[in-house]
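Once you've had a glance at the structure underneath, I'll fire off some questions.
Not every chain of the complex is shown here; the ones you see sit where they belong.
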Amino acid sequence: MSTSFFADLLHSIATRGRALLHRAQRSHDESSPEGIVTLCEELLSRRGEASGVALAREVLTHFAQLDSAARLTFFEAIALRFGPNRDRLTAAVEAWRQDPTSQAALELSAAVEPRRQELFRRLNLAPGGTALLVEMRRQLLEVSKGRDDLAPIDADFAHLFASWFNRGFLLMRRIDWSTSASILEKIVRYEAVHAIDSWDDLRSRIDPPDRRCYAFFHPALVDEPLIFVQVALTRGTPEAIGPILAKERSVLGLEKANTATFYSISNCQRGLVGISFGHFLIKQVAEEISREHPNLSHFVTLSPMPGFATWLARERAAEHSDLLRAEDRAALEALDAPGWHADPAQQRTLREPLMRAAAAYLVTAREDNGTPIDPVARFHLGNGAQLERINWLADTLPKGLRQSHGLMANYLYDLGQIERNHEAYVEHHTVLASGPVKRLARTSTHGTQPSPGTTQPGPGTTQPGPGTTQPGESRAANDAERLRPAAP
Amino acid sequence: MSTSFFADLLHSIATRGRALLHRAQRSHDESSPEGIVTLCEELLSRRGEASGVALAREVLTHFAQLDSAARLTFFEAIALRFGPNRDRLTAAVEAWRQDPTSQAALELSAAVEPRRQELFRRLNLAPGGTALLVEMRRQLLEVSKGRDDLAPIDADFAHLFASWFNRGFLLMRRIDWSTSASILEKIVRYEAVHAIDSWDDLRSRIDPPDRRCYAFFHPALVDEPLIFVQVALTRGTPEAIGPILAKERSVLGLEKANTATFYSISNCQRGLVGISFGHFLIKQVAEEISREHPNLSHFVTLSPMPGFATWLARERAAEHSDLLRAEDRAALEALDAPGWHADPAQQRTLREPLMRAAAAYLVTAREDNGTPIDPVARFHLGNGAQLERINWLADTLPKGLRQSHGLMANYLYDLGQIERNHEAYVEHHTVLASGPVKRLARTSTHGTQPSPGTTQPGPGTTQPGPGTTQPGESRAANDAERLRPAAP
Amino acid sequence: MSTSFFADLLHSIATRGRALLHRAQRSHDESSPEGIVTLCEELLSRRGEASGVALAREVLTHFAQLDSAARLTFFEAIALRFGPNRDRLTAAVEAWRQDPTSQAALELSAAVEPRRQELFRRLNLAPGGTALLVEMRRQLLEVSKGRDDLAPIDADFAHLFASWFNRGFLLMRRIDWSTSASILEKIVRYEAVHAIDSWDDLRSRIDPPDRRCYAFFHPALVDEPLIFVQVALTRGTPEAIGPILAKERSVLGLEKANTATFYSISNCQRGLVGISFGHFLIKQVAEEISREHPNLSHFVTLSPMPGFATWLARERAAEHSDLLRAEDRAALEALDAPGWHADPAQQRTLREPLMRAAAAYLVTAREDNGTPIDPVARFHLGNGAQLERINWLADTLPKGLRQSHGLMANYLYDLGQIERNHEAYVEHHTVLASGPVKRLARTSTHGTQPSPGTTQPGPGTTQPGPGTTQPGESRAANDAERLRPAAP
């Protein structure tokens, strides 16, 4: 008996339950935000699970038909009316203050739980409920920017989803040409790094023997990948994205490949933002590949540097930069001429200063909290990779030029070092980089004032300065998410 | 890529992570309760997910090898040391008291959450983690009777499991002779109502065309049913269990069957006690059967009355009983003669008084909280069924005689009435019974003092008296669980 | 353990076996046609099954690399050298003549079997052997036109495939958006009636709730449909193909649909030409649909008339036509003006004569063997359908105008009449048609000489004249195949 049978059953229960509900007299319009809120109250107050399924379905169906103004009204009401029970909470707080037993803490814990959480748990009973709740959160995030009053709703979603999408429940599956069209169309839609422009393009990324794609799934979100990664099996570490994505290219025989290059990783569900499962996908894929093909033992990325152009513009505009040499700042003016990347003379002028700046950007520059500025760097370093190489004119498509002046980075995943690197990064924000990259970064700052982020004489590590504050895992998780938002 | 592949991957991550951990110097004995607690602390404090998988596995592996005394020591430490952070909680309480904003409530909610919950979430990363945590709770329940200090651990398990095992995530599957042996052996083991004594007996219950068995599964507990129900397709409502379980019986042609009889429902996982998913299994199975076989439109149970003999003994021993006639009390003395059920004369003597007493027991007698005394009655009535018939000498096996003096009850599931009955029961403890059963119940109490549980003149309902306190869903859930504990 | 595991195993056996073979000294070039023929001899003579797998694989691999001239050389050698053993056959013939016992017949049967059949059976041991043999036959058919010497090879393929692809071994599966891309791309490629021009077009045919697609598969040809049919659920019998294929159309609610329209049926494997499995696909799909949706009880086709324009040109060019009225022949000259179908005046001129001619073409006109001229008519009538309606300007795309002057036909599948119709057609070439179509056909031939195919006064049937010769099932099978050759 399949999921879909079960969904059908729930559907039929829901239908019967709905009949019952409709027998009751209702004065309000159920499909208005107020009407839906009233249904939510019923869902929580009524003790019947059967009518619960019907109610849950009704709530989610009506919600799906709201326009964005009505959705906002609905969320405002949910924020206001489905928080903790104030009286119970006040009593529990007082009880705990008088006698802070674990029993009192238990009651406090129950009392402080917003009614929303039980509401969401009951909404999950509806057929397809999990997917609809993930979608509801996506819509919440769309309308809740800067709305502190709505933040608690998001916190409740995040709390529940972190539990439901615990990594122990996820399944990794290979995506290839035998995958269903319904999943593949989502791969096309969610690819956020190098857009897939057609089914032929898709096929060229997943079907040839020297390409791989892996995704994580949750059992309750059938046909909905949560995150996926694309891999090219290559000979050596690639220096540019063009040859990897080229439609007319010769396929590499597996016996010649020695490297697995991760060239794209995309989160799929905006409604699951902040729920971390991407962290070790790369590592798991590397494990899987090396198990299948023991001769593939070298794992690298070919990654964009999405914040580089913005950062460089800021450094160049600033009165003073610790991270750029004065002569480089001058030379970099050549960047302002459109088409420089196609002009050999300009290329010569720019190459060294731009590479130095990129190294400084990735290795030395830091956020106030001590983490690297580049979100992709944070993601891979946080995963335990190290920065291996910066590639000149590696992505000359418009987006690559605009965001990174055409540069790309390779990060190296050394399976034996991942845990150590990961810990060094998480604990100390250590940016592990190869010798050449470190030297390049040093030359950029050489002769300038020592800065908080200056390179230390340690063995291959760059440590954050004293300005570091509040490092931590939760930030890294957010970075991973912010890194590549899925297209809507 | 299957679950087992994923499990293998986690295993291999765990193995590498463990290597890392072992490089660190450790002075304590990791396999002692204290050592495991230290590993738990590491699991929570360390920020690495990778070593997290390894640590989770190590904790669960060591735990599985503890003897029961060591387990108790471990649980005591978990209770003591993994509660909420006291300082943070105190601060959060004070902040909330000064300014009870939703932001403050959010922090209070985070602060009051015991560290155990995050610990359990991280332990779930280990391969097979979910099953091991369910087992851990089972062992906790074994040692924690009367130990209030351990209750918070169970509360944390219950909180997490209610979220993880949300009914929206469960799958219903038919169990038959094409089911794997690994699942079937669990059906044999977990059957709690009418024991299955061999594979032949099992086959006779699931393979013939006039038998059905359905179970609920959770995606993370492969091959582990959570609850299952056994069904006999019959012509009319059966009056005794013997013909259903008989090994030499003629199979009923589907075209002759008009009734689906639910004759056994068993919970499987003691570690999931209190997590409700049995409530509507029967209803869903009824829906499924009526969809497959539209001519099967009558759904009844053939159920034990497990508390009847105990209750009757108490009533007979009491100085006064509102629920038994004086002459019946006298007649019932015949019960004390062993072998009465095989003696026609004794049968004649006992039949009417005993049937009357059974009706009073099921319909009129109440717990202090207003609910019926019989746990099976509470379960089915709470599910929206109604009491249809009481059957004389329906189960003369030793257990049936001992618990119910050989009587069994039929409950009727009328799909169109389930919600209404369910609500009437949940809101008012209404015991819906057929006319004959009600009359029988009335004759038992006729002429006695009106009791809190006396029959009301309503349309087929018996309402609870004023003594009713705190009825409710959580109680019903517990009843459902208590109803048929799975064999260990 | 999956098919692919098994394929891997065979692969590894083959690899070892090949090593053994290579140890033997071989002077010839194995990849030449002669070399491959030598390998075929080894495959037949050697008694080892193990090296057989290796040899089979080698033969098929080398064959796949031959160019078309070399392929012809190979087939010539196979025709010449792998027929029956002449001496054994001569002896068996003589033995049978002297004493025609069943034992002698058995030996005769064994002796007359060409060695090719055992060769093909052994080639099937190679991984993917079945698909490669089907492909080999496709290539044989390409080069063997008019080559009587190669016909016996095809006869051997046909004999074996009829056994291997016995309809009892085939599986019917629904094709929809959850089908794998590797199957879907074949649907796109093999669709032979109304070309599918993109994945969006494909999706519009299989994903909406009012569309269905079903295909037959063989267990040894994974991901390779053998034949498939496309269905539109409609309200009433559709009169034109345009609205069905329109990309912007409103989806019909299932509760409104009462008709399943089969608008395309395509064979996929040219290498299986003549192996009949399409005959009752439509009927089975109709059964499936009516089971799922009992309110869908009307099953029709919307079919091309691919031979109509050619036939009409011939009739118009002939000195005399029994099947066209003289005045219609005159009026039909308007067809010669390009663009007539877009000119209302021309439409008025042509409508009646053209419809009459179409009716005569479908109902009255016959091949020498007594069967209808139109291959689509032969296919559906042979399946037990009846001709229901001819539709004016139903397909005005270039192909439709060119082949059928824009007309299309509806055939009705009345599930209760299929067997009877089928038998009437097979035994007597009876063309069952609705009253209006029969009247139309009669008006076309009215007043002309009685023709062999004239309409009989029977109940809705038109019987073939005395010219009928050798009708039969095998012809019908070929028609069904010829009907819609799969694109290469």
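Should a chain be cited, it is by its letter among A, B and C, assigned in written order, with residues numbered from 1 in that chain.
As a working rule, a contact is a pair of C-beta atoms (placed from the backbone, for glycine too) under 8 Å apart; a residue touches a chain by one contact, two chains touch by 3 or more.
Here the structure is a predicted model, which means the values were calculated and not measured.
Visitor: Start from the 3 shown copies and tell me what the total comes to for the whole assembly.
Guide: In total, this homomeric complex is built from 4 copies.
Methods note: only the chains that are shown with their structure count from here on.
Visitor: Of all the chains shown, whose C-alpha centre falls nearest the centre of every protein C-alpha atom combined?
Guide: A
Visitor: Cα centroid separation between chain A and chain C, in whole Å?
Guide: About 51 Å separates the centre of chain A from that of chain C.
Visitor: What whole-number Å value describes the gap between the mean CA coordinates of chain B and chain C?
Guide: Distance between chain centres, rounded to whole Å: 59 Å.
Visitor: In chain A, which residues are in touch with two or more of the other chains?
Guide: In chain A, nothing touches at least two other chains.
Visitor: Sort out for me which residues of chain A touch chain C in the complex.
Guide: Its residues touching chain C are 177-182, 184, 199, 203, 223.
Visitor: What does chain B use to touch chain A in their complex?
Guide: Answer in residue numbers: 1, 3, 5-6, 9, 12-13, 16-17, 20, 46-51, 79, 83-84, 86, 89-90, 93, 96-97, 100, 102-103, 105-106, 108-109, 112-114, 121, 124-126, 129-130, 148-149, 151-152, 155, 160, 162-164, 166-174, 214, 219-220, 276, 279-280, 283-284, 287-288, 291, 384, 415-416, 418-420, 422-423, 426-427, 472-473.
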